[in-house]
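So, chain A:
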Amino acid sequence: MTLADYLPIAVMLVLAAGFVAVSLIASRFFRPDRPTPEKLDPYECGIVPEVEPSQRFPVKFYLVAMLFVIFDVEIIFLFAWGAIWTELGWFGVAAVAIFTFFVLETLAYVWKRGALDWNVKRRARYIQPDVQEAA
Partner candidate 1 sequence: MPVEMLWLVIALPLLGALFLHFLGRRIGEPLSGWLASAAIGTSFLIALVAAFPFIEGGAHGETSLLWEWMPAIGASLEIQWDPLAALMTLVVTGVGSLIHVFAIGYMHGDERFGRFFTYLNLFAASMLTLVLAGNYAMLFLGWELVGLCSYLLIGFWYTRPSASAAAKKAFVVNRIGDFGFMIALMLVFTSFGTLSFAGVFERAPEILDTGTATAIGLLFLVGAAGKSAQVPLYVWLPDAMEGPTPVSALIHAATMVTAGVYVIARSAAIFDLAPAASTTVATIGAITALWAATIAIAQRDIKKVLAYSTVSQLGYMFLAVGSTAYVAGIFHLMTHAFFKALLFLGAGAVIHAMADEQDMHKMGGLLKRMPTTAITMGIATLAIAGIPPLAGFWSKDEILASVFERGGWFSVLFVVGLITALLTAFYMTRQWVLVFLGEPRWEEGADPHKAPRVMSVPLIVLAVLSVVGGLINTPFRLTLEHFLEPVWEGISIQHPPEGIGMFLILGGLSVFAGLVGVAAAYMTYRRPMESWRSFEDGFEPLWGAWEDAYRVDDIYGRTLVAPGRKAAEVSAFGIDLPVIDGAVNGVAAVFTDLGRRLRPLQTGYVCNYAALLLAGGLVVVAWILAGGL
Partner candidate 2 sequence: MILTPEVSWLAILPDLVLALGAAAVLLVEVQWHPVTRVLAWVAGGSIAIAAGITVLQWLAASDAVAAGDLGSLTAFSGMILMDGFAIFGRLALLATTALGVAAGWQFFKDLGRRGAEGLALVLLATTGFSIMVASNNLVMLFLGLEVGSIALYVLAGLTREDRKADEAAIKYFLMGSFASAIFIYGVALMYAGTRQLTILGLGDFLSGFIVSSPGVILIGIGLIVVGLGFKVSAAPFHTWAPDVYQGAPAGIVGYMAGVAKIAGFAAISRILLTAVDDFEASFLPAIAGIAVLSMLLGSVLALVQSDVRRMLAYSGVAHAGFIMTGVVGTSTDGILFYLLAYAIQLVGAFAVVAAVSGSSGSGSALSEYRGLSRRSPVLAGSLTVLLLGMAGLPLTSGFVAKFGVFADAWFNGYEWLVIVAVLASVIAFAFYLRIIVIMYMEDDESALIEVPGVVRLVLGIAVVATLVWGIIPSSLLDVVADALPL
């Protein structure tokens, strides 16, 4: 690997930076400039926020978000496998089967542990040491 091999990347970087600079500068010359307070707000979709969001989110949001990410990643893996599964043959099937098993097992576990239960009070039942065990 020599430094010359990195040249395309460097060119790409220069081009990207140049494009941003040129479009920002060019638009300043050609656009009309009539600001209003609404226009100066950062662009967001949905309704305009009226109050600051509270500092802390209930932890269940994070929990669900994390589970979502796990299954999302799983889909990405499956997608890659699906694209070439004929070529991978049984080896691929076995590998994906092992992989899927562990993901499914995770799903079963979080389900039974109540992580998917949105209701806080009901979820607590899964976590607290239950009465019959103590007895």
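The rule is short, and it goes like this: a contact is a pair of C-beta atoms (placed from the backbone, for glycine too) under 8 Å apart; a residue touches a chain by one contact, two chains touch by 3 or more; residues count from 1.
Keep in mind how these were chosen: all candidates are chains of the complex that A comes from, given by their letters.
The shown structure was predicted, so the numbers you read here are calculated from the model rather than taken from an experiment.
S.K.: Using the contact rule from the top, which of the candidates 1 or 2 touches chain A in this complex?
M.R.: For chain A, the touching partner among the candidates is 2.
S.K.: Inside the complex, what are the residues of chain A that reach candidate 2?
M.R.: Its residues touching candidate 2 are 1, 84, 87-89, 91-92, 94, 98, 101-102, 105, 108-109, 112-113, 127-130, 133.
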